[in-house]
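Excluded from the complex is one protein chain; the other protein chains are retained at their positions.
Which chain is which? They are A, B and C, in the order written, and residues in each are numbered from 1.
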Amino acid sequence: MNPPASAPQRHFASDNFAGICPAAWAAMEAANADHAPAYGEDRWTAEATQLIRDIFETDCDVFFLFTGTSANSLAVAATCAPFESALCSEHAHLIVDECNATGFFTHGVALEPLQTVHGKVAYQEVERAARLRTDIHHSRARLISITQSTELGTLYSVEEVAAIGSAADQLNLRFHMDGARFANAVAALGVPPRAITWEAGIDVLSFGGAKNGLACGEALVFFDRHLARDFAYRRKQSGQLASKMRFLAAPWIGLLHDEVWLRNARHANTMAADLEHGLRSLPGVEIAHPREANAVFAKLPAKITAGLHERGWQFYADFGPASAARLMCSWDTRREDVAAFLSDAAEVAK
Amino acid sequence: MNPPASAPQRHFASDNFAGICPAAWAAMEAANADHAPAYGEDRWTAEATQLIRDIFETDCDVFFLFTGTSANSLAVAATCAPFESALCSEHAHLIVDECNATGFFTHGVALEPLQTVHGKVAYQEVERAARLRTDIHHSRARLISITQSTELGTLYSVEEVAAIGSAADQLNLRFHMDGARFANAVAALGVPPRAITWEAGIDVLSFGGAKNGLACGEALVFFDRHLARDFAYRRKQSGQLASKMRFLAAPWIGLLHDEVWLRNARHANTMAADLEHGLRSLPGVEIAHPREANAVFAKLPAKITAGLHERGWQFYADFGPASAARLMCSWDTRREDVAAFLSDAAEVAK
Amino acid sequence: MNPPASAPQRHFASDNFAGICPAAWAAMEAANADHAPAYGEDRWTAEATQLIRDIFETDCDVFFLFTGTSANSLAVAATCAPFESALCSEHAHLIVDECNATGFFTHGVALEPLQTVHGKVAYQEVERAARLRTDIHHSRARLISITQSTELGTLYSVEEVAAIGSAADQLNLRFHMDGARFANAVAALGVPPRAITWEAGIDVLSFGGAKNGLACGEALVFFDRHLARDFAYRRKQSGQLASKMRFLAAPWIGLLHDEVWLRNARHANTMAADLEHGLRSLPGVEIAHPREANAVFAKLPAKITAGLHERGWQFYADFGPASAARLMCSWDTRREDVAAFLSDAAEVAK
Partner (left out) sequence: MNPPASAPQRHFASDNFAGICPAAWAAMEAANADHAPAYGEDRWTAEATQLIRDIFETDCDVFFLFTGTSANSLAVAATCAPFESALCSEHAHLIVDECNATGFFTHGVALEPLQTVHGKVAYQEVERAARLRTDIHHSRARLISITQSTELGTLYSVEEVAAIGSAADQLNLRFHMDGARFANAVAALGVPPRAITWEAGIDVLSFGGAKNGLACGEALVFFDRHLARDFAYRRKQSGQLASKMRFLAAPWIGLLHDEVWLRNARHANTMAADLEHGLRSLPGVEIAHPREANAVFAKLPAKITAGLHERGWQFYADFGPASAARLMCSWDTRREDVAAFLSDAAEVAK
């Protein structure tokens, strides 16, 4: 699956095809000296934690984890008992692409799929689903999880998040945000991070790093610190405690200083806008979902899809409810990559 | 817990206090260019896998994971049903230091502690324990797990491993090796890796990287490939599948080329030998377990322990069944670190 | 919730509102003498097991369990790994009314809901769902479970079961039947039990007893005996092993001798037919699903529902996808109960 030398070197398959961004790399390098206490007792972990608190302007609890799947699953485990359920979009990564890690990490929490418009759940749907069953023969709704930006590349506005947060409050639900692409959302919305998290009722956030320029790693951020009380044990027991934690934490320092995380995200978003713009001018191409962050979903004529694949471009051709091509931009997508892709698309379209 | 500037910069607390070794670093750097397919479809993962096969001289299946705890736990999950048990040393990391991750990953596999001599299980003890209960009211023995080198710094000889392997065979037990410090064992024994693994009956090995110079990461190596058949799903569901796998795999390339892994381990072992030698000359110091790899267990007079801690040296003072000081050497322990430690010990002993 | 003395003494809420049938009672009484070996080593368990083998005309393995939920869940646990999924009707008891016991007993098996016509899954839908995802990011389909008779009171014909069995075979799926009302299905179809089970590809059957006249208890019947190999351990570990097994097994002897089980079921089916017949003559009543076993699903005018409830009749008024009244008949439903219910319905309808 590795491209030949003459093939494209940047793809649109996923933002996890990209490498480590320079700032993260430099921070990791700086941390690689001498000995440091293990398991998070080092100074880089402390600093990265503080930077996250600064960004959210609140005293949240922060745990660095290896993967988004584990971050999401442990967020559910920290909020739900085995006989409870988590509500989420029917297109949520949680339900669609995690091989039921939720069930594995929680010992029986059920995922209840909610209907969406372009991947976004409306608060009314949350209310409907939470009230559907309240007897002991069915898992009790305890959590609503939304993804920001969504799996279909769309965004919840501050008001939309807050409306769900308010509903959650009334329904006695916890509120989780899968922020695998949280940076892209903040960059696109242009709001302070707090506005779409704890101010809007979010209890716990999976703050994604891998898709934003890290080698790996997500930060699980508890705004409701009560939920975090025993989380250090959960992280250990689930195999997510890094012994040399500094190498998981330090790259976050590189990302969070000087708003590198937002610059990376803004760049990816811009590339997606350019890509969408170009695609719209091609005959027979239809944009399937509003392009609001770093993803473009486009229904491509079969000829274009086949032609691009032939020329070595890697992307998912048939993704989500619209069976559209999914084109992800990342921090390292270059203008020339977009241009080359569009040019190839135009050529094969003929 | 970070040392002041004037304090020692290398400690003996754990081999996971050390950083990333140059070869691993360089390999990671080389992998950080352009885009690469995610989830292990990249060429570095393929190369690292092949290098491990070369080292073991067999067509094993290899899965890169984030932590030793998850490697061990998933090895048990891949070999035991929930109603079965895994036998291991009463001092095994599995039973003592993993917060019952085994139970979490396996949904009910019991750990049965075996008595040891200096952390080593004898095959007769395996036989005794496996035969103790065979009725449905007690978990059925299905796995024997040994640690090489052991948690108490000792080594199983080729013959000792093979004797357990032979017993396992007759008892219908699977055989796992926790090789968090496998490199140190191979370096110390001076035998080919195959001799203490698949040739001796090992079905699956947790091949440790973090303590040998990586930022993080263990390779789970299945010599019985039948056990690995569905393991890709297990890795995904348990949150151990790296999206940017190349950064987990590439450092292994650095480690495995030119026997860096063995040189790192040999150096650590030598430092431990020097340290033991020096400690033996101090009054009142007693070596608690045979020093055979990179750990020295020493009963130190209270005055020495306190004095060394005061001077900033970090190490566990009361570890294991002998309540001894545990002094771990790593790939980056310098001769001058050992000398400084011994000199400080001699001074505070006065 | 207990009815006053003047209220109806038989209800249509559920077939589990009924008591223990005389034959089951007598068999239990006969078993209550002297001492008997525990945990199923008694002669009643052996006899009940043999009777089930006789009825199915094959050497199946049989395990007596306490509840239908545990029978279904353990059937899934015996056939699926945690990273696999079980396909079933979106109205299946498994997915709708077991509080995700599946997830609890299996440590992460996902339930994939299939669309149905009147609660029945077509083999084409099984094929579609099983082929939807085959990558490691999504639970792998491993089991298809159907309910006979269905939760909506309908029946699979021999051909329909066999068509699913054949599809399952080609898709490498195991095939489970939730037979909470298996007796009603056999009685209604008038076929030998083997025809809708192992001859049609069923690997494992939850053979319901509680709804057919027992105090409690289901028999898990493995036609693929390989799946049953370690099941005795599973039953023990999941808290489903009766110490005084004779009292769980002996009532089955009463049920299975002289076709009591079929007579009980046939009677319930007949009562349902009578009930349906009577309801059809009432103004504004609409039968929601074909009445094929012992359940009548009827859309009742609000006035009728309210009036019947007022007169003390207990039944679910708003059940399933049609939001219909569910009226279950049981082995002890009397002609006069049906008549009284219909007469009351006619009166309150005025």
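Note that a contact is a pair of C-beta atoms (placed from the backbone, for glycine too) under 8 Å apart; a residue touches a chain by one contact, two chains touch by 3 or more.
Computed from a predicted structure; not experimentally measured.
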Per the touch definition above, residue among A:P82, A:P192 or A:P301 touching the missing chain: A:P82
Residue among A:H35, A:H91, A:H107 or A:K120 touching the omitted chain: A:H107
Residue among B:N100, B:S166 or B:T270 that touches the chain left out of view: B:N100
Touching residues (missing chain, whole complex) on chain B: 82-83, 85, 96-101, 103-104, 106-110, 136-139
Chain C residues touching the omitted chain (full complex): 1-2, 9-11, 13-14, 16-20, 25, 28, 31-38, 41-43, 65-70, 73-74, 98-101, 104-105, 107, 210, 215-216, 233, 236-244, 247-248, 314, 332
Residues of chain A in contact with the chain not shown: 39, 81-84, 107-108, 136-137, 139-140, 230, 232-237, 241
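Keep this in mind: only the chains that are shown with their structure count from here on.
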Chain closest to the middle, measuring from C-alpha centroids that were averaged per chain: A
Distance from the mean Cα position of chain B to that of chain A, given in whole angstrom: 33
Distance between the centres, which are taken as Cα means, of chain C and chain B, whole angstrom: 51
Shared interface positions of chain C, touching two or more other chains: 82-83, 107-108, 136-137, 139
